[in-house]
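Here is chain A:
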Amino acid sequence: MRYSIYPGCTMEGPALFFLKATEAVAEALGMHLDEIPDWNCCGASEVSGVVGEFTQQVMTARNLAIAEAKGQDVLVACSSCYMNMGLTNKHFKDDPHFAQMANEALAAGGLKYNGTLKVRQIVDILVNDIGLDKIKARVKKPLTGLKVAGYVGCQTVRALPWEYDDPERPVLLDQLIEALGATAVPFPMKARCCGSSHAIAQTEIVLEHSKEILESAASNGASMLVTNCPMCQMNLDAFRGMINQVHKTNLTLPILFFTQLMAIAFDLPPAVAGLKHCVVSPYEVLAPLGVGK
Partner candidate 1 sequence: MVDNKISSAPVKYDNSFAKEIYALENGHYAQICMQCGMCAVSCATHDIMDYSPRRLFNLVRVGKKEEVMRSNTMWMCTACCMCKVRCPRGIPLVDVMHDLKAMAIKQGYVDYPHAAFHQAFWQEAFSRGRVFEGGIMARFILKRGLGEIKKLLALGMKDMGMGMLKHGRVPLVPPRKIKGLKELQQIIQRAQALQEKEAK
Partner candidate 2 sequence: MAKKTGVFICSGCGIGESLDVDALVKVAAKECKAPVCKTNPFFCGAEGVELIKQDIAAGELDCILVVGCSNRVNYNAFDFGPSVTVERVNIREQVAWSHEPNDEDTQAMAEDIIRMFMAKAKTVEAPVPYIVEDLSKTIMVVGGGMAGMTAAIESAKANYQVVLVEKEASLGGWLNKLYKLAPLKTPFTSLEDTNLEARINEINSNPNIKVYTSANIEKTAGGPGLFDVTIKQNGSEISERVGAIVLATGAVPYDPEKLGHLGFGTSPNVITQSMFEEIAKKGTIARPSDGKEVKKIAFIQCAGSRDAERLPYCSAACCVESMKQALYLKEQDSEAQAYVFYKDIRSSGQYEHFYKAAQTAGVIFVKGDVTGVSAGNGGTLVIEADDILMGEKTMADELDLIVLANGMVPTTAFTEGAYVGCGVQVPEPEAGAEAAAAADAPVPAAPIIKSNILNLVYRQGPELPDLKYGFPDSHYICFPYETRRTGIYAAGSVRRPMDMVQAIEDATGAALKAIQCVEMTAQGAAVHPRAGDTSLPDFQLNRCTQCKRCTDECPFGAINEDEKGNPLINPTRCRRCSTCMGACPERIISFKNYSVPMIGNMLKAFEVPEEDEEKPRILIFACENDAIPAIDMAGINRLQYNPWVRIIPVRCLGSLSLVWINDAMSRGVDGVLLLGCKHGDDYQCHFMKGSELAEIRLSKVSETLDRLGLESERVQAKTISIMDYEEIPKMLAEFMEKIEDLGPNPMKGF
């Protein structure tokens, strides 16, 4: 199965190891990923607040226009990227006036998008294209006994509600966790916002929300969290020291990208899993499974 992949800026920066793990896991499952050539920033949640939605979507559309040549479904992992790519794509399909205008703008760069692609979240692809059975079959080191809180966050399930999961009570990530042999721990904050890109402009929000999410996962018995959003991972992982300092807590739950967890279960080389990039050390939690540095 071939997909075009849109990594997005974060996955070539602070979440590069998410991309690496994802690529390795994809390969292990027989997927072939083609990175969209010379892709550009999707605009995240910021650009439309400065220059408007149309301009932001046109910017995103450049990536779709480039990807259209391959005609493959576009795999997106980052939540903001998925939201922007997905919404833009939907807009192209649903609104002919928008499509015409956007193409007029794209023409300034010599591009055109016919709206033929599908934009897919990676979780959607893994569960619905690859299938849980195939993933289960690939597991070499079942994560038995590991209690994992699947933290879905917001935009991946809510940007295009019901596209592949319940926007408020998502279940697919938990199914993936269970497929790896781990126990998916239900917790009410599963789809709560972490504070997102307020990390810089309004850091308190991120610290507060992240704390609540971590506490919720911990109090429901989780020993770790996994997520599929680079922003969430960063807020819950890299900001942990600040969280504990400001809120006088001692929250030690590690947070991994779910493809890292897959890499472990698939028994891929440690470098692929990229555990060393996690600021909050996961080694203690993973020790019973024989995962070491």
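The set was built so that all candidates are chains of the complex that A comes from, given by their letters.
Criterion: a residue touches a chain if its C-beta (ideal position, glycine included) is under 8 Å from a C-beta of that chain, and two chains touch if they have at least 3 such contacts; residues count from 1.
As the structure is a computational prediction, the values presented were derived from the model and not from experiment.
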**From 1 or 2, the one in contact with chain A within this complex** = 1
**Request:** Show which residues of chain A lie in contact with candidate 1 when the two form their complex.
**Result:** 9, 12-17, 38-41, 43-55, 58-59, 62, 80, 83, 101-102, 104-111, 153-155, 158-159, 161, 167-168, 192-193, 195-198, 200-205, 207, 209, 238-239, 241-242, 245-246, 276-279
